[in-house]
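Notes follow the structure.
Note that one protein chain of the assembly has been removed; the remaining protein chains are unaltered in position.
Moving on to chain A:
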Amino acid sequence: MSEPTDQSLIRNFSIVAHIDHGKSTLADRLISYCGGLSDREMSEQVLDNMDIEKERGITIKAQTVRLEYPAKDGKTYILNLMDTPGHVDFAYEVSRSLSACEGSILVVDASQGVEAQTLANVYQAIEHDHEIVTVLNKIDLPAAEPDRVKQQIEDVIGLDTSDAVECSAKSGIGIPDVLEAIALRLPPPSQQDPDAPLKAMLVDAWYDTYMGVVVLFRVIEGTIKKGMRIRTMNTGASYTVDKVGTFLPKPTDVKSIGPGEIGFFTGSIKEVADAAVGDTITEDKRPTPVALDGFKPAQPVVFCGIFPVDAADFEDLRAAMGRLRLNDASFSYEMETSAALGFGFRCGFLGLLHLEIIQERLEREFDLDLITTAPSVVYTLAMRDGTEIQLHNPADMPDVMQIDHIQEPWIKATIMTPDDHLGGILKLCQDRRGVQTTLNYINGRAMVEYELPLNEVVFDFYDRLKSVSKGYASFDYQAIGLKEGDLVKMSILVNGDPVDALSMLVHRGNAESRGRQMCERLKDLIPRHLFKIPIQAAIGGKVIARETIAAMRKDVTAKCYGGDASRKRKLLDKQKKGKKKMRQFGRVEIPQEAFIAALKMDDS
């Protein structure tokens, strides 16, 4: 690519869709149609290359591929497909990816229709002034109802569907039509000067075993070249570009990349944290005068403690977290000590899915057994002395007398459901302190919007939603800021001692029922001891729920004679091994499983 690309032939686009509506399959089809990979090289769903991404059908890191499409008008277009993370946890990353494109393909399953995620994602694309090509996928399924779904798209989203493209990514039907629509209906990037000072947006960065940190960028103006000394304007770091290239989808080196184009570079960047998403890349000696706006450093919103089941694994856990952090700057961790769980880490995540992904990767890729404490959001404590404290861990809550009020993050949740499950969903949202803002019916489906405190959502909301709707409801959310809440710290006391790992901030109105649940659960999970054990839930000094584990009455071997002495001793050795799995709490031994089960507490 020594000749600069004709900017009028560039089309930068992303694909927005609800999970399982066929986004990745369509992307694969587009790549193979344009000859990016031979069939032999085409592993299924090229773009989602992490195991977990494949399994969950989600995209975590932005990926890109550059396609050359010879259109029917005789011109060859450059199509830069940007595959964006589809989940709200990565909303900021999504917004950066979208701002690197001029258009989007909206993929909707022709039988399932519009879902909550479809809405959230398409609205984002519209906010970025994207031109949108509507694609109905899975058109060949017997249950497909393209006309109904088109009507729904018009009613719910307000998009004109008269020129919607019908296709089946799986069977390869309609793929040329999709490509033709991209080339002819999506706009090119605005014409910019390739000789202007470099201004490019850092779209994403990841760690590659062979190449080191790889930075994905979109050039706004100017040109990025191999050997150029560049600088990131927000973090202020500078690097020499070792390699510039594009993904075809295999990384392929080029000499330079000019305005409107998407590509990658590598330099001697140590870790991904040094390459912040949304930052502006410019030339070190000839910088652009104004950085791009919209840059935000990654801000974790959900926190939890992660502890090794076996204390001996602590160093391994630390190393594993370091490795993950190399590739995921939005994940943060710092050491935490819990009386109940020993040494571990307090970790911050972009959201619940992000938390689950990290936890799963730690367990799977690093083979660690972990205990994860109940997720908590970040509370803003306005203190009486006028200062503000960001509280990540309920155990760190200061004396209530010093607190003026507590603010908690709220979200706007969008839920779409067949209307027969609506009752259960409304009750769930109501129970979680939700405030209904919208309720619409469109052809037998309901769309409901609620404002909800995030701390009610991180507490198994999604599992409950799936169960009350038998899996039919779809859900998405966006942060809407802080609101003051009547929140209290609930402690759990076992035999009079507070168990730090079990304390949580709850709304005063829910405290009693939450406390009772926790006490009842623990009563079944902690084995009988030689003495009776009170289990209490308390707010400050006030006990709000109590259960008692009765003392063990009889535990003795009936017969013990000459031949039994060895047997008793061996039993003791066995108990010794079992004891490793217990956590000593004052005089009470709590089995590891009890913590895991109590923290996984559901509402049922």
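Remarks
Note that in this section a contact is a pair of C-beta atoms (placed from the backbone, for glycine too) under 8 Å apart; a residue touches a chain by one contact, two chains touch by 3 or more; residues count from 1.
Please note the rule applied: contacts and distances are computed from a predicted model.
This figure omits one chain of the complex; the name its UniProt record holds, of "Leucine/isoleucine/valine transporter permease subunit", "Heme chaperone HemW", "L-aspartate oxidase" or "Carbon monoxide dehydrogenase", is "Heme chaperone HemW". For chain A, the residues touching the chain absent from view are 529-531, 552-563, 565-566, 568-569, 572, 575-576, 579, 587.
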